[in-house]
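Dropping the structure in here first, questions after.
Apart from one protein chain that is not included, each protein chain of the complex appears where it belongs.
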């Protein structure tokens, strides 16, 4: 099945410059500017924690169940800490071309693993021996930076579930074009041949939870790119902080005594 | 998409020659008698031929022919459940599997079970389960496998009948037999136990009362264990259809009873009365 | 037949509190609470470079030298003496596993229940095999936390007449942090029904028993139909509890009762409509403030 | 004598006032119905109502039930329990394989805490046991041998010969005269079929 429109769109893009002479990007942002982030915590009542996060046109839902008794095979039980179990999936309609399966392909399996590693670095699992924490993330609409958006949404969901974390985990995808680092890439930039790097950071201590790059980049540029990524993550953390504080403020008013 | 590599496959894309045949003039006309001479608007089911215990390996089996529709069913078990996780302690479990032989329909099918076959299996499961005394088989499972050898319409209905026969042959305790019957509604008229052509034909285009209905019925308990329809039907013709199907079930009831009695008699002489 | 369809609206929580400004006792993960080393670290905090830091988002609570952060929503963190309502999930040898919204399934030992036939009965091997006759998977019980195992799992007991298997009624699940700790969690509400406010957020609503006919160690449940008027009260209470929980109002006998009274002008099924919910909760909070002041 | 009546599942046989239900039948609204395809059998026992049941020559599927004596084969042992395959229920062979467990505390009736599984069973032994429970979700059928008549009936020595019981806890190899420990059953003649 061919998607004609997708074809048309890509054709248009190839000719465009990712960064104009005036220093503007395809969607009109400056090089270090982030996309608009909107989020809400506690979207669903049945889960222990849930959050919805939009970063530009990328939209993700994260749901947390647990900590709870191990499900399925008890052999995976850890006696000194909780098991973190992640599943990343994409809605079949999330991209311009329809996906046939929401999850189970190699890319989503890898993404699930990355999420697991990221949150094992931040969640204080040692407080919950023999338990399991499920983090499920669903991309509803994809426009680049899927990993980062998932991490940010999942962070909010974990906080909503009241599970202790050392700090927020904030993530951002950055790229390098024309000697300039671009923050928070969108799909057109990601697929436009930019060497991109994804970073998940615990902003307060500056610890890195996950760092991934699978493109070619000159060693000299790495530092600049890392700096840009750190700044972007800290920018995200400010927004998340606002969301959480607002949520706290609203929700605790009534309980407050 | 799972591909069966062990078999030689045909060309990537092939089409049935039927598509290119000049359309036979209205295979399924909506007036007058039916192609096989049965009456329309009457509970005129095809004569059925049934025989139990043909497959010696299985605990119970049955073969059934209704017109050109031919199918067979094997029952295995009760045996220990394979999946331990969701074993119900108090109840046994019924598993059903219904498959079409690739040559069973006018168009060649695949060996791999498609989603339609899975749907049939599910419907078979729902139709049979209410009739079984599953509580007598704790921690065990009973397997029902149906293979459709030739599809000439009303397959699900006959599969239900055939499966209940095989279950009885296997000596599985049941509250009642389960009988199936199907009808095809075509405007104001209907045909009972439709053939493949009648089932899939277009009927009279003008009317919107076009639908198919399959029912599974427990004759002695007077309970409907399975019901499914598609197409478009008014609520009145739907209710009328249910009544007609029940009547159809009663028509084949004696045949099934006799076949079963014959199987019991053949299996063993009556035990001495003492 | 009634079907109420509408477009979604941005929901606002109802609040009457005056201190709507910045509250300094609210923290988020990573916030430093104090760098004074004289404090003790409680739940929801950790020490990072000698600074006491929050690990969850919520309210800071200080008891003497102990600092805790209580998250808005969390699984039940049981303590000895807590009253819980739970559901049996598994019958094992000598014990039942009970779902209590904790992070591990709680455990009810065969030796922690009163078996029919008196206190001092020895638990024999036959009792082990007939455990299903007392409590079956799916059954609801009320119990008390007897002890907490080293891994954090709770051990329950039902060795008091007020605990045991629950009969007919309705279970409402809300967040454990919305349950106010009180002297008693069993209430016979004047509106004609009784309530067990489990500390674990499981709330059990049931018709007030006529006379004390507790027998057979609480394993007997009556299956007689309950009168329509009792049902209506219970359904109303159920919906009120959900309204309170949706607006994060602390749940205890008085707040439930005020909410019940405020809802009386509406039909039971309408209480869950967002605008009705808002109105009722607003009225409830007004009453609560009046009563306090 | 009239030929025996045949019935199919769902056939109404009689009212409960006339007969008491036996096997292969079920009760519904005060009537007895058949749940099997087979022959209707009425048995008169004394002055009480006759028992009505439906029988088939091919044995109806038996499942191990609580209280049933089963013959099984030990497949594996560990310090806490022995795993077995149930082969016979009473004297009826099972068509399919069912698994069971004999826990350490169910091996014998006395001195339960001194039981050592390796001194009671070995893989390959044929054991008579009684079903005590259908077990729960994880476990299999729970069996016991805590009666004099229950325990190992057939065992082979390391040399491969069938051993002869010496005492209730010992068996001897006829070839090497080596002794091995077993929880030996005092075999009742009616169970001797294996």
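Order of writing sets the labels: A, B, C and D. Residues in every chain begin at 1.
We take it that contacts are C-beta pairs under 8 Å (C-beta built on N, C-alpha and C of every residue); 3 or more make two chains touch, one makes a residue touch a chain.
Here is the rule we go by: contacts and distances are computed from a predicted model.
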UniProt protein name of the chain not shown, from "S1 motif domain-containing protein", "Exosome component 7", "DNA replication complex GINS protein PSF1" or "General transcription and DNA repair factor IIH subunit TFB5": "Exosome component 7"
Omitted chain's touching partners, listed by label: A, B, C
Among C:51, C:132, C:180 or C:231, residue touching the chain not depicted: C:231
Listed residues A:78, A:91, A:124 or A:208, member touching the removed chain: A:91
Residue among A:46, A:75 or A:219 touching the omitted chain: A:46
Identified contact with the non-displayed chain, of C:129, C:170, C:250 or C:283: C:170
Residues of chain B (touch criterion as defined above) contacting the omitted chain: 15-16, 19, 115-116, 118-119, 122, 126, 129-131, 208, 210-211, 213, 218, 221-235, 238-239, 242-243, 246
In chain C, positions touching the absent partner: 1-11, 87, 89, 136-140, 166-171, 221, 223, 225-226, 228, 231-232, 235-236, 238-239, 267-274
Chain not shown, touching residues in chain A: 1-5, 8, 38-40, 43-47, 52, 54, 57, 59, 61, 63, 65, 71, 85, 87, 89, 91-96, 98, 102, 104, 134, 136, 138, 140-142
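Criterion: only the chains that are shown with their structure count from here on.
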Intercentroid distance (Cα basis), chain C paired with chain B, Å: 51
Chain centre separation (chain A, chain C; CA means) in Å: 34
Chain C, residues touching no fewer than two other chains: none
Chain B residues counted as touching two or more neighbouring chains: 85
Interface residues, chain B side, partner chain D - complex: 59, 77-80, 84-85, 87, 89, 131, 133, 136-140, 168-177, 218-221, 256-257, 260-261, 263-265, 267-271, 273
Residues of chain C that touch chain A when the two form their complex: 13-15, 17, 19-20, 22-23, 26, 28-30, 44, 46, 48, 55-59, 71-75, 103-105, 151-153, 177-178, 247-250, 285
Sites on chain D touched by chain B in the complex: 1, 3-4, 6, 8-12, 24, 26, 28, 33, 35-39, 41, 55-58, 60-61, 63, 95-99, 134-138, 141
